[in-house]
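Here the complex is missing a single protein chain, while all its other protein chains stay put.
Entry: subunit A
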Amino acid sequence: MAAKKLRRAQLSQEMCERLSRYQITTCQDFLCLSLLELMKVTGQSYYEVQKLLCKVSRACAPTMQTAYEMKLRKSVNPSSAFLSTTLHSLDRVLHGGVPCGSLTEITSPPGCGKTQFCIMLSVLATLPVSMGGLDAAVIYIDTESAFSAERLIEIAANRFPAYFDSDEKLLCMTRSIHLYRELTCCSVLKRIMSLEEEIISKKVKLIIIDSVASVVRKEFDTKLQGNLAERSNFLTRGASVLKYLAEEFSIPV
């Protein structure tokens, strides 16, 4: 939205040309200038500039929704609001399960079962909606090479023997879990950025990143001076892209 070109914000052609001479081509550049600078750049009077500001703001401002509309949308499709973890006490505490449309973080000391939990969630997501799943594909970004396909099949076969009664079904399930092994921060970030198209093409409804901390700790030593800023930069950028994906597609991450 920020990078929206001024042309599409319904400004007149000559105004856009004039602004591009000062290298102001996107809404972001326009809104970052103060009123006096805008007057100088556009050559318009104070009131005109205010009207232009409103026009450009309207082009990139978010749309309003009341909290009531949001609630209605959620209640219309209650099953799509959460991914149940099938652990009843956990679901109760989480008010229904892992929420769709927001980021959930799982932390623990090593060996407690984070990767096992992620593997189980992947299985759950591939189940049909009638069994509490999402009936969709899963994207699994693995940075520790801890994902074991054998374990995946073991969990599926033992947990839902009635459903996964044939090899056919197991194979189908494994085909819908897309595994990406990334070993550096840059590649993780690049992979996150490229996820949007994959989500649409493969009909993904769950993204798991296992784990963020390991790859960050490997590369950024916090005792060195400049690294703290770079590390938080990387983390916040990744977080905002993931939040955008989660909200846009209403899927749990």
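The rule we apply is simple: a contact is a pair of C-beta atoms (placed from the backbone, for glycine too) under 8 Å apart; a residue touches a chain by one contact, two chains touch by 3 or more; residues count from 1.
Throughout what follows, contacts and distances are computed from a predicted model.
Here one chain is missing from view; checked against "Gamma-secretase subunit APH-1", "Nicastrin", "DNA repair protein RAD51 homolog 3" or "beta-aspartyl-peptidase", UniProt names that protein "DNA repair protein RAD51 homolog 3". The residue touching the chain not shown here, chosen from A:Q13, A:Q65, A:S89 or A:S166, is A:Q65.
Where subunit A meets the missing chain, the touching residues are 1-2, 27-28, 31-32, 34, 39-40, 43-48, 53-54, 56-71, 74, 95, 99, 102, 232-233, 236-237, 240, 243-244, 246-247.
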